[in-house]
Each structure stands twice: as C-alpha cells, then as structure tokens.
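Take a look at the structure below.
Of the protein chains in this complex, all but one are displayed in their positions.
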Amino acid sequence: MKAIYRKYRREWSVLIALFVTIILFSILEPSYLSATNVATIITQSVTYGLMGIGMTCVVITGGIDLSVGSALALVACIGAQLAKAEVPIPIWVLICLGFGFLLGVFNGFLVGKLKLQAFIGTMGTMQIYRGIGYVITGGYPVLNVPRSYRNVFNFKLTSTITFSVVVFFLFAVVITFVLKKTKIGSYAYAVGGNEDAARLSGVRVERTKMLIYGIGMMGTTLAALIMISRLGTGDPSTGQGYELDAIAAAAIGGTSMAGGRGNIFGTVIGAVLFSALKVGLVVMGVDTFYQYIVTGVVIVIAAYIEIIQGTMLAKKSN
Amino acid sequence: MKAIYRKYRREWSVLIALFVTIILFSILEPSYLSATNVATIITQSVTYGLMGIGMTCVVITGGIDLSVGSALALVACIGAQLAKAEVPIPIWVLICLGFGFLLGVFNGFLVGKLKLQAFIGTMGTMQIYRGIGYVITGGYPVLNVPRSYRNVFNFKLTSTITFSVVVFFLFAVVITFVLKKTKIGSYAYAVGGNEDAARLSGVRVERTKMLIYGIGMMGTTLAALIMISRLGTGDPSTGQGYELDAIAAAAIGGTSMAGGRGNIFGTVIGAVLFSALKVGLVVMGVDTFYQYIVTGVVIVIAAYIEIIQGTMLAKKSN
Amino acid sequence: MEKYIEFEHITKVFPGQKALDDLSFSVLKGEIHAILGENGAGKSTLLNILHGVFPATEGEIRIDGKKAEFSSIADSIEFGIAKVHQEIVSIPEMTVAENLFLGKEPSRHGIIDKKKMNLETEKLLGRLNCDIKPTDRMGELSTGQKQMVSIAKALETEAKVISFDEPTSSLSDKEVETLFQIIRGLKEKGITILYISHKMNEIFEICDRASILRDGMYITTLDMKKTDRDEIIRAMIGRDTAMFAQRTMPSQRKGEKPVLEVENLCGDAFENVSFQLYSGEILGFFGLVGAGRTEVMRVVFGADPYKSGKVLLNGKELHCRSPRDGINSGIALISENRKEEGILPNFNNMDNMSLPCLDKFMSGAVISTKKKMDNAKKKGSMVGLKPNEPEFMTASLSGGNAQKVILARWMSTDASVMIFDEPTKGIDIGAKAEIYLLMEKMAAAGIAIIMVSSELTEVIGMSDRIYVMRDGKMTMELKRNEFSEEKILNYTVEGDET
Partner (left out) sequence: EAELPGADVAEQGYDFYDQAVSYNDLKDTLGAIPKIDDEITLGFATKTFENEFWRMEKDGAEAGAKLFQDAGYNLTMDVRGAQTESDEEGQLTLLMDMVNKGYDAVLVSGISEANLVPGMEAAMEAGIDLTTVMDAFTPYATTTVGAWHYQAGVQGAEWIYNTIGEKGQVACITGLSQATAAQARTKGFQDFYEDKDGIEVVAVQNGDWDRQKAYDITETLLQQYPDLAGIYCNNDTMAMGAVEAVIAAGSDCVVVGTDGTSEATDSIKAGELDATVDFFPNVMAEIAVEMQVRKLAGEELPKVIYAPQSIRDGGNVDKSFEEIFGYAYNPEFAQ
C-alpha cells in the first residue's frame, strides 16, 4: 500500500487537489454536483485533456510544443473542408490523423534533426500553421459540416455523455501503454532524462523525437475532430492560447518541464481539475475579473501541494 | 579576430539574420531603409527589447517568466493611476520600479523558495497579476495621464527618436554589466548551468532566483512606463501574449531555454530583428494571413542559422 | 592532539533506506583521516551531512566542541569546510576560473575581479601541474581534467576542514602524486582532512588513521601505522578476500585474425591511432589524463565522427555513425562518466540496465517487465549490486553501486567487443575483485575486451597487452612479458612514437 502510494504520489496530489476543488464547490453551490454539470465538466475536459496528453509525450522528451493551438485550428479547417467534400468517413479520419501526425513530425524534425530549441522551433510553426489555416480558408470559418461526420465523434452514449469522452479515455489508455510498454515510450523517457546517456545507450534520439512529436500531435488532431463534431465548424482562429492550457494540464499532473518525468493519468486528472475549476467558477457566477485571481491561486496551490506532498512523504518514512 | 568571432558567434548569427532581413526588405522596398523608418524599427523594438532583456535574465537561471505580459498591464495601470494622482515624478518612477521588482521577486519566491516549476508557477501569477489589474481598474483603461509624466520617457531627442530608446540601451548596458561582471550575474549563469553544482559551490540558489526574477521584471516595468508615456493610458487588458514575444527575442538572440547560456546583446539584436520584420511586413503591405507564415519562417531560419553557424565554426576551428 | 570533529549518534534515513545507523566517532585536528567501507556503506552520506547537503535524521556533529548544524552548503562553506565531491559537479558553460571561484569570487562591491581570478587560477593549476588554461570552457575538458579542477576548487578555499570523496578515480598515478604532495602541505598547515578512497595503496600512503563503516554502522578506527591491508578489509567486508588486480587464468586470446582492427584513425583529439584486438584478449589502454583514450573509444563505438582512417570488425569495415550502429555491430562502451553519460536519473535499475537492448525483453510488441526484472536481478548479482533491487532508483544509489548498474547494463547486451573506460572507478575493493573475475570470464567466453584505465596496477595486473597513449598519439605497445611500471610511465610522459 505504502509502496503504491509512493509510486503514484504525484497522481495522488493532483487527485487531492481535484477532490478539494469539487468538495469546496459543491459546498458553496449544491447544484454543482448535478449529473448534467458533471457531464459538462467531463465533456469540457476532453479538448484540454487530449491536447494535454499529447503535450505530456513531448514534454517527457524534454521538449515543448507551442504549435498545438494553431495545429488544432489548421486540422479543424482541413477536416471540415474534407467533410464538406464528402470524403468517406474512415478515410476522412485517417487523412486527418495522418495530417496531424505529419504536423507533429515536422516539429520533431526541427527539434530533433535541425536541433532547434523546442521552444523557438515550435513557436515558428505556431505562426506557420496558423497562417496556413487562414490562407486556405480565407479567414472565414468552414461552416455546415454534414451531420454524418459530426456524429462520428459526437453521438450520444447517454443523454449527456458523447462518444468523445470515450475517445479521450481510449487515447489516454493507448498512450499510457505506448509510454510504459513500448520501446518508443522508454526512449522518450530516456531522451528526456539524459539525452547524452540515452544516445550512448543506443537510442536514436532524432528519430525518437520526430515520432513522439508526431504521436503527441495526434491528441491535438483528435481534439480537432471532436471540435468539428461538436461545433459543426472548422474555425481558423480557434485554439489561441490552448498550448498553455495543455501544458498546464500536464504540469499540474506532475509532468516535469525539464523532461524525463510525467504520466498520462496525472495529465488526465489535471485536465479534469482545470475543467472542474472553470465550470465551478461559472456555476458560482464568480466575477470574471476575480476568476483570474482564483484560477491563478488554484494553479499555484495545486503545484505546491505536489511539492509539499513530496516533502511530507520523505519525512513520514523516516 | 577569430577568438572574438568564436566568443560572439551567437550574436553574429542573429546579426546575420538581421542583415539578411534588412537587405531583403530594402531590395523589395527601397524606402525601407529611410532614416525615419529605421528610427521606427528601433522605437518599436523598445517594448519587446526591454521585456526580452528581463526574460533573458530569468531564462539564464533555467527559469521562465510567463507573467510578464500581465505584469506589464498591472504596472501600467498602477503607474497611470499614480501619475493621475500627481505623485512627484522621481518618486513615481521609483515606486513603479520597486513595485515591478516585487512582482518579479514574488515569482522568484514561488520558483526558488517554494520550488514550483517556473512554467507553472509563473502561469499562476500570470493569471493573478492580470486579475489584480482588472480588479483595481474595474476593467477600464486609466486614461489621460498628464503630459508631464508622459514626457519623462517620451521626450524627443531628435525628430524621430525618443528618450525611450536611450532607456532601452541603458538598461541593456546595465544588465550586461550585471550579468558579466557581478557576483549575482555569475550566480545566475551558474544556477542555470547546473543548479546542483552551484548549490554545492555555496551559491544561495533561492536568493539568486528571487533577485534575478526581480531584476528581470524591471525590464517589463520600464516597458510599462514607456507604454504609459506613448499611449497616455494604462490598459489592464494590454500585453497578452507579449511573454512569447519576449521569449522569442531572447531565444533568437541565442539564449538557451535550458538555462546557463545567453546574453543581452543577442537579445537586443533579436528584438530589433523582430521589429524590423514587423515593420517590413507592414511597409510592404503583406497580407495579414501571409504575415503569420513569413514570421514563422523567419523565426525558424534565424534559429537555424545559429545552429549551422555553430557546427561550421566547430569544424573550422579543428 | 585534540578531538576536532565529533560525530555523535548520527542516523540518516532515506525513504525506504537507512543509510547511517547510530554512528559515533571522532577525528583529530590536523590529521588525514580515511573513511572506508564498501559501496553503499554510507561514506558519502556522512560527508554530505557534515557539509550541510542534507540534515541528519538524528544525532549531531560537533566541530571544535561546538555544535555544527548547517542549513545550507553555503553556510558550511562560510564556516570553513570544503569538499571534493564524488560525482564531478561543474558548470559546463562557464570557464575553468569561473568554476573554480564560484561562490567566492574575488570582488569589490559585488563586482568580480576577473583578472585576479584568472591569475589565481593559473597559479593554482600550476601547483597541481595541470595543463589547463583558466579561460578554457569547463565542458571541453576531459573527465580527468574536470576532476583536477574540482580538487583545485577545494584547495583554493581557506578551509579548516577539507574532505575528499574519491578524488583520484579518474587520475593517473602521476597526478595522484602531485595531489598527495599538496595534501601533505595542507596537513602541515594544520588543516584537518577527511579522505575517502577505494584504493588501498593511497590510504596507506597518505592517511594517519582510518574509520571503517559497514552497512551504515561504525565498526572501528585504526591507526594506519599499526594495521595492515588484511585487517582493514576484514573490518570493511567481514571476511577475507583476494583483491589484487591479478589474473587468475592464463591469457584467453584466441585466433590469428583480430576481431577489431583500427587503422590510422584520426579524430578531433587524436591522430593516427592503430591497434588490433583479438578475441578473448584483455587489452589495456594507459595514459595520463587527457591523453585521448576516451576519444578513441568513442569514435570506435560510433559516438563521435572521425576524420580519416578505418575501423574493421572481423575484417569488415565498420561505419558506425551512432552508438546504435556500434551496439548493433556488437560493441559496448562503458563510459567513464557515469553521471553525465551513463545514468538515466529518472530510471530505476532494471530500466537503466535494459535500455540498450530492449529487443531482448519484448514479448511481442510489448516490453515485458518480468524479463527486464529477471535480467536485472541476474546481472545485478553478477556485479554485486547493493541493494540488488530492480525497482530501486539508480540515482539514489551510492556512487560505486551506480557504476555497477552501468556495468550490468552493458553486460546485458551480449556484445562481442566490450570497451571499459575506467571500469572500476569508485568500486569497492571486494567488488573490484569480482569485476576482474567477471572480465576474465568474459574473455574466456571469447569476448574481446578493451580496458581503458588510469590505475597502473590494474592495467598491469589484468591486461594481455598494453597500449600507451600520450597527447592523442599511440606511443607504445607492450606485451605481457614486457610490462614494467617504469617503462610504461616513461612512455606516458616522454615516450617515442612507435
């Protein structure tokens, strides 16, 4: 038990933060825990969660991907255009995923092969992807995606939960598996932990980065497809600043920005925590100006809980 | 000569990128190199440059400060309010600088003392500072700052150059001196280069971080004061996304996001490069959508020039 | 002489691990006091507590009768305690002088006097006979050179106590000699010195007394003049052991054709290096710090590019562009620098061991934890890892045990050519013997072994042949019957080129 606790202490601390948030809100506003509201929280966490999972992969290698918000918009526009062109649905999904993967691989190429700093390289593609999105759409949202395409990710499982939630959890499971059980996952952690040592142990660092940036971008691609489904629109200006939310979900979930450490479960909880917080502030009708302050304070506290958790644990076992 | 070249190769590469940009633009649009236009480029680089210099300090310690955009707005609002309350000018400047310094020190406290990850800690204060700015102003820009205050940083030296440019270069010189010649500067590099080694050598890491985050925020504070001078207004919603521009200026200038490496000269050139690019795109009347793509490509190329520069040099010196 | 440093009932518990257990002894003023014990006995932990790196769980330390409790390293340095750390910790982007004076720069009003700093550095490095410029970037130095700088760093302070945690692990005898002269000079000035080493001859040469730890407990303190090797070793490991670097088997060299041939290889730090390696052979490479041995091995392995020349494996030319290529060809390189190039700090022992050859641990497309674990247990016990727990984080191991994990990693790869760069660096005396035995067994199984080492006794004791390098050039090849310390040392400093 203690061993399990120790192994997952990062996940515990963000779970604690999540529970505290939920309990506080439901004391302050009993309707907070209504079924529809919980469904809203989960549904809203899907976008950040998927993007956060992808970001976690990239951050584990010691990198970062600032282009995900722009890529979200670009994939959404192209996906919406293809859907309006009535591309057969399975091919549509595959093309979009493949395209998203390539956007990620290009980032990985800049960072791994050309050795650009991840921050600056993906800041460049953040602009490039955004620009391409505007150019191909002329700046206008791609409207009226046919229902059949919208239903792919958006059909209702219950009255309030859609298939997108399943996609989210499936993606989380698959990526957890990839990170924990496959070679590429091990290599990702190795590269993030100590790049030189990894290279000397035979890890092909460049290839690993390209693959991982590609895999990570699949999370954003799924988020884009779900966005098309939910909104029926591909909007070239959407997703601005989402990269920070994705990073926040990962970081709150215990992923170290220095690389080598992080896991998907923590990120998922981090995304749900974020969503629970946002929904809570809205349900309570907190003034938007104060929402900033509350959000900021919660981020700091959640991050700090993780730190004191670590210290307390070290003390207790003495 | 060669030694000088090697020592400053990072600065060279960004200088090369700057020259290439300028030459390209002036071929395409001869009026680009007019005296007034050059003055415009320099004037417009002041905000990003000052914030970039501060960011460089923080990044050298291995950190990052995402809160600078919000802090810019907060300091601008408070500065504008104090100016309207007719606080004596020297005291006004000192209070603002001190207040900015404290905002930075608080970030340094979270990162250094509480050991939060810089990314997540300053993402928290980014929200908090923004919220405070809105709350104290009620969301309204603080208008009609008296001329006497506006003239402090904005009086004209020539028909086109204002005092703000002098402030920019003075700040660059002072911070260069601090980083290269003083203990605290040396410690900043040491902490960023290898925090353990620095601590084992007796460097007080926490104190160093608090001070450096504080010093770094002075750049943002000066940018805020200059903004008040130029616009006559303290706007609580300004500065969103400026943190990325500040980081870009630093990174283009050769500062490593991993810490331990970077210098002010590079950042200054990086900021001017950015400004030259922006002005150039406007002067050429490039379509807004394509501006994104061009900007992204220039970022990537400028960063890549630095890399190939480094490799070529390493080869040649053998 | 009076008691100067008193350790009183020191206990230190790490999560899930008791590193020190109610330990008490004292050190006299102005003596050179050795702290001995097996890997993981708690030596570094004890010094780290003394230096304020972390606090003791229980107990206290008194210096000069006063309770010494440092809440940070900066405090202990201010108090006058200096330390050479076991792992080389330096700031690669800064110059040698900046590293040396970090935390205590000569300055006025916070402004650093760089000129003075460089001058002092030059003087200091001169005293240590090292060929390093104050303005060199730290990251460009070889491991041994970095070690010299960290020693210089401790000497430079005006400390009352200086402790050395395995200062000589990458140094050759020549440099060690210089270091000892300096340490004796410090002792004459009345400075108290704590000295950790696994090299028995050093202890006898320089130390006055030795305190011995075993499993975190204090065993005894011995006077070096009244004791001998055997007594010390018994106290350390509780039994007798043959620990001399001595071959137990005759040469296992097989075949007429070399397994590995290197012809006129030129790289960044060496020129025209040629040698042959035969199956079953243990080939020694000796040289002073910075001679270029590490560079040659990195090129052969594929970690660095080369300018010209050839590397042939079993007669076929190799073109290793990356370590992966080297590994796939059956070459393993155990790097000398375990912290920067060896350990993945975020991995546990089994993951650290399995990284180069994950293919071996797959069931289908999935990595099998069980296979990794089995391998880790097996290889861990072969190298005498303590604790031999596959899920223990490698970064929390003692220095010597971390080195053993790296050995175990490369033994997991089934390579046919094993290159050991300073293989016994930091390894305790009992385990050393086991590792020597292991190398012999590998050789007997037909593996070709290169052993780069700065320890002359080890090179002479274990090798079938020895190549000597100096300044990036091969200076001599010696057959076993030609080995002599004198000859070898001659070629390391001023030998003619072969």
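Observations on the structure shown:
First chain written, first letter: the chains are A, B and C, and each begins at residue 1.
The rule we apply is simple: a contact is a pair of C-beta atoms (placed from the backbone, for glycine too) under 8 Å apart; a residue touches a chain by one contact, two chains touch by 3 or more.
Model, not experiment: these values are computed from the prediction.
Checked against the hidden chain, the listed residues B:43, B:61, B:186 or B:221 yield one contact partner: B:43. Across B:119, B:134 or B:304, the residue that sits in touch with the chain not pictured is B:134. Only one of B:50, B:71, B:249 or B:279 touches the chain withheld from this view, namely B:279. Within the complete assembly, B:238 is the residue of B:13, B:125, B:208 or B:238 that touches the hidden chain. Contacts to the hidden chain, counted on chain B, fall at residues 31, 34, 36-37, 39-40, 43-44, 47, 134, 139-141, 143-144, 154, 227, 230-233, 235-240, 278-279, 282-283, 285, 288, 291. In the full complex, chain A contacts the hidden chain through residues 31, 34, 36-37, 40, 43-44, 47-48, 139-141, 143-144, 147, 230-233, 235, 237-238, 240-241, 278-279, 282-283, 285, 288-289, 291-292.
Quick note on the criterion: only the chains that are shown with their structure count from here on.
In whole angstrom, the spacing between the mean C-alpha positions of chain A and chain C is 43.
The distance from the centre of chain A to the centre of chain B, with each centre set as the mean of the Cα atoms, comes to 29 Å.
Residue positions of chain C with contacts to 2 or more other chains are absent.
Of all residues in chain B, those touching chain C in their complex are 181-184, 186-187, 189-190, 193-194, 196-204, 260-261, 318. By the touch criterion stated above, chain C contacts chain B in their complex at residues 53, 72-74, 77-78, 83, 85, 89-94, 98-99, 102-105, 107, 110-112, 114, 153, 268. By the touch criterion stated above, chain C contacts chain A in their complex at residues 13, 15-16, 57, 301, 303, 322-324, 326-328, 333, 335, 340-347, 351, 355-359, 362, 365-367, 409.
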